[in-house]
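What you see is the complex with one protein chain gone and the rest in place.
Right, chain A next:
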Amino acid sequence: MPGVSSDSARGALVPLSPESPAAAVYPLRHGLKSPISRLSISWSRGNSLRVSVFAAPSSDGSVNDGDGGKVVEVKLGGGDGEISEAHWRRIAYGSVSPFALLQSRKNAVFSLSKFSMNSSPYDGDWWDYIMEYSKDINALLVNQKSASVPVLDDPKSVITKGEEPTSLKAAWELLEMFYAEKPSHSWLPERLVDWLADYDSLFSGTHPTVHSKLVDFQKELVNLQVVEDDPKYWEVMSSALAVGWLNIVVKMLRLHGSYRLDQLSNRETENGLVEAVAVLISKMPRMRLEHEAGKLGECYKAKPDFAWEKWRGQINKLDSSAFWFQCAHQQTREGLRSMLQIMLGNANSLCSATYNWIELYISHFLYMRPLTVGLESMYSLAQKSIQLKPMASAHRLMGLIIGILGENTEVVLAECLKGFGPWMVAHAIELLTAGSDHAEMLLHEERQNLGGISIEELHRLVYAQVLSSFPLTWQIAPIYLISCMKHGMVLLQRLLSKQPVQDNQLLLKSIEICRLYELHSVTSNIMKIAGVHHWKHGRKGSGVFWLQQARDEYRLNRIALQLFDSVGKTISDESFKQWEGLIQLLGSDSKTAGGLEFLHKYRDFKKSLRQIHDGKATDSARQAVESLISLMKNPSTPQRFWLPLLYDSLKLLNWKERPLLNVSQTNLLLNKLQELSMARLRPDFIESELPPQALNSVRLALGTNLGRAILEE
């Protein structure tokens, strides 16, 4: 960003400050074999940059292989790897109406609040609007590609696959959870548990996760005969228990060999212990409103202190029971007891059962501090979890979570931008400003270092620029641009002025958008360009049409003048039709070029002349004569056309059958001719391009006509 002058009202020029941060440097691949001699840079639509790279021309004239140059288009900020371009376009198109709806509601609320006494315009309705907005956008983020869902409830399948999750959806749900839902921090931990259940798989690429261990075990499960002998069975169950995936744990417990009918009699105690643990798990108290159907655990709306203590008491009782000594199978005994330790909130057990810090974090909420509220304590707990299980590499979702927990709006925005791109930031700002006055002030404040716009506006403009860079999405950029009061309109004008006009559909679309936002000068300019384009490419009718729409008198005048050039010349039928058509289109607007009225009349005259093919059709000839006389009498007929007119009508004047003009008419014409001869002596007279004997032939014809007419009378 260039340095801004302090006194921008007067528009002083300020040199670029040398302390601006170093520009980012990106290598560019061009594929040329020869060394480069020149570069040419040009900005294209939106934020795409086009670079022409020229190879050094060979000095010795030898044929070198390779091309003379390459042109590359650079778009920074490449898309999300998890989301296809088509899906991204669907998201972009689908987000437009929720965004526009929210803006109009916002405007309505603010204009109302000016009249009411409320200090804050946010009320119950407002939260509903925000939730509606958030849910509408969330629905767009559903990934269409879902892995196949197994229809049969295979008893040996521990994980069912639904849709493939994307980080974008995970991120949006996080933001919705923390910002769009009415302050309900008491249930946040539980929401996080559900969130992790849906999205733990996203971390599997870069971090070890419970989900990946489950998936691996699932593959082995098919081949296992005796599950309870495999140590992984117990490990995986402990891990799943630690993150609260109770259904999976219970299902896996029921795979235990002691349930098999043929084993039941021998391993009664063992089975009893397994079942006891399963029952305890399914009765775990959870602080949430309700469960989805089929999920395990007991739900409590308020702090379930009593139920929690009771449950823990039951676990302790089982832990210290004598039945363990009677359990013959060692792995079962140890495995179940470690699961009990997890349920009792043993820190070491939890740490060893989880793989990354988020899982450890979640497990703390479930077993160690199930009643935690308040974001500060959540944040410090998160930091502790990270210390215990440091991140191997950064993951965009992890960065986002830390930013949200830290209640730092700027960090959240930065993480969104870095990890998820301009779309995310432009739309998430609405959520961030929903309930927090501080965030609203921060994001709506006009900043000098940004040129006087707010952060919110900046991100909307950035997003609009991204949209403008692609031919399939530029049409939705206007909606975002007009929501920015300061720079939006000008950018919109630039966007529309740079649209090509060759394609009719695109042209009409551009004009429609211009009209919608009342950009009259841009509209007429686009039409002017279209008109000139058509005119010069042989489509004269379309050209005139568009120039008329643009009300471009200047060019229409010129066209009319060009049409005048055809007066008095013999032109082919094709050209005549075109000429006639153009006159028709131009209308008889008397402002242009001394009156197109003359041209119209001349056209009619010419038409009637053409109808006379042989020397016989007297009626049409008479008509032609009438037109001629009226033309010559008419004061709007420019003098320079008199001779051409008369020359054109030589046929009429030399009519074989009978003289078509009577005495007075012939006298009129002779007088005009005389006037013309006088005028030719003046210095500023323009000679029309006729053969030199034209004047004489006309004079002769008129003279003959006069003689014959007198004889007739």
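Convention: a residue touches a chain if its C-beta (ideal position, glycine included) is under 8 Å from a C-beta of that chain, and two chains touch if they have at least 3 such contacts; residues count from 1.
One rule holds for everything that comes next: contacts and distances are computed from a predicted model.
Asks: Select, from "Anaphase-promoting complex subunit 4 WD40 domain-containing protein", "Very-long-chain (3R)-3-hydroxyacyl-CoA dehydratase", "Polyglutamylase complex subunit TTLL1" or "AP complex subunit beta", the UniProt-recorded name of the complex's unshown chain.
Replies: Result for the unshown chain: "Anaphase-promoting complex subunit 4 WD40 domain-containing protein".
Asks: Among the options A:441, A:472 or A:710, which residue touches the chain absent from this view?
Replies: From the options A:441, A:472 or A:710, the contact with the absent chain belongs to A:472.
Asks: Using the document's definition of touch, tell me which of A:272, A:345, A:451 or A:638 contacts the absent chain.
Replies: Of the candidates A:272, A:345, A:451 or A:638, A:451 is in touch with the missing chain.
Asks: Out of A:410, A:503 or A:675, point to the residue that touches the absent chain in the complete complex.
Replies: Among A:410, A:503 or A:675, only A:503 touches the chain that is not shown.
Asks: To test your reading of the contact rule: which positions on chain A touch the chain that is missing from view?
Replies: Against the left-out chain, chain A lists 2, 4, 8, 13, 15, 26, 28-31, 37-38, 40, 42, 44-45, 50-52, 54-55, 57, 64, 66-76, 78, 451-452, 471-472, 486-487, 489-491, 494, 497-503, 506, 525, 528-529, 532-533, 535-538, 554-555, 558-559, 562.
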